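Note that one protein chain of the assembly has been removed; the remaining protein chains are unaltered in position.
After this line comes chain A, so read on.
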Amino acid sequence: MDATSSRTRKADAAKKTVLVTGAAGSLAKRVISRLHGRYKVIAVDFRRQVETDAGIPSYKVEIHKRGFEDIFREHKIDAVLHLGRIFAHESDRSRRYNANVLGTKKLLELSQKYGVGQVLIHSTYMVYGASPYNPALLDEDHPLKGSEATHDLVDSVEIEALATIYLWKHPELNITILRPCNVLGPGVRNTMSVLLSRKLVPVLVGFSPMMQFLHVDDMAEALVLAFEKNKPGIYNVAAEDYVAYQVAVEQCGCGRLPIPSIPPALPRLWSRLLNWNAFFPPYMVNFFKYPVVIDGRLFRETFGWKPRRSLNDIFGYYRKQKSVGA
């Protein structure tokens, strides 16, 4: 009995400790379940204390507040997977800025102070911004114009800027920034997923930009792979498959609600008046008009990763969800 427990304790001591933020989210849950057992996982979320499997310490803490440092004092953290983010529809702009940008800054400072050896930042393709002048297959070195047209993406772009500064200033942190395309699937609460879960979905008359989608399980695998292979840098994460927005809407079993698209202020006004913040926010209107197609080749080749779920698998979930609901 004693021998076994001391053996587990010894094995535990050899295991790396990984802190995962945004633990209540569906992506983080999947990442945690894949890491659990092989690593000592610590779950953190600002929303609630996540119920976790036995042996996973879980904290409810806001990462830009002082209490966060206690976790670093209490545990010897080897790696941080920063997946937590307040979405635009979850809070007002200034609170979101504090939590997302100042929170990330705090996290990077603490990581440096407590000798964390690896940090993964979950960013988004939206940092590139949607513009009619976008070429397709954007590389990682394309300018980040996400905040050009809207203040609501400033936090996303600034998180990247911060992480990039730390990337070159503190190479010992081994920072990896991942910019995935739209992540969809069971339990995902981002804008696109909330949108495609609806029965009636707004589309802009005469516009149907190319889009890329990734199943949340594939994204979880990508994150775990990026963590385990540890090759610092900035990577787009996307499959080599593309579909027009309005086709995706149909494939998800949604009805299309055509919205007049010109003048450009009109759809934004609609969205504001009807309070479509959760699924068709004014600041995202351009993403339903112009394509932001990213090139995921660098990530696929560097990490030998290939998504296992097709677009049809992804859309199938939203179709089924609706037929069950009806």
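FYI, a residue touches a chain if its C-beta (ideal position, glycine included) is under 8 Å from a C-beta of that chain, and two chains touch if they have at least 3 such contacts; residues count from 1.
Basically, contacts and distances are computed from a predicted model.
**Student:** Using the UniProt record as the reference, specify the protein name of the hidden chain from among "1-acyl-sn-glycerol-3-phosphate acyltransferase", "ATP-binding cassette, subfamily B", "Urea ABC transporter permease subunit UrtB" or "Cytochrome c oxidase subunit 1".
**Tutor:** "1-acyl-sn-glycerol-3-phosphate acyltransferase"
**Student:** Give the residue, chosen from A:19, A:56, A:173 or A:293, that touches the chain omitted from the document.
**Tutor:** Of all options in A:19, A:56, A:173 or A:293, contact with the hidden chain holds for A:293.
**Student:** For the chain left off this view, which of A:61, A:102 or A:137 is in contact with it?
**Tutor:** A:137
**Student:** From the list A:88, A:107, A:144 or A:243, pick the residue that touches the absent chain.
**Tutor:** A:243
**Student:** List every residue of chain A that touches the chain not included in the displayed model.
**Tutor:** Contact residues on chain A toward the absent chain are 132-133, 135-139, 142, 204-210, 240-244, 247, 251, 261-262, 290-291, 293, 295, 310-312.
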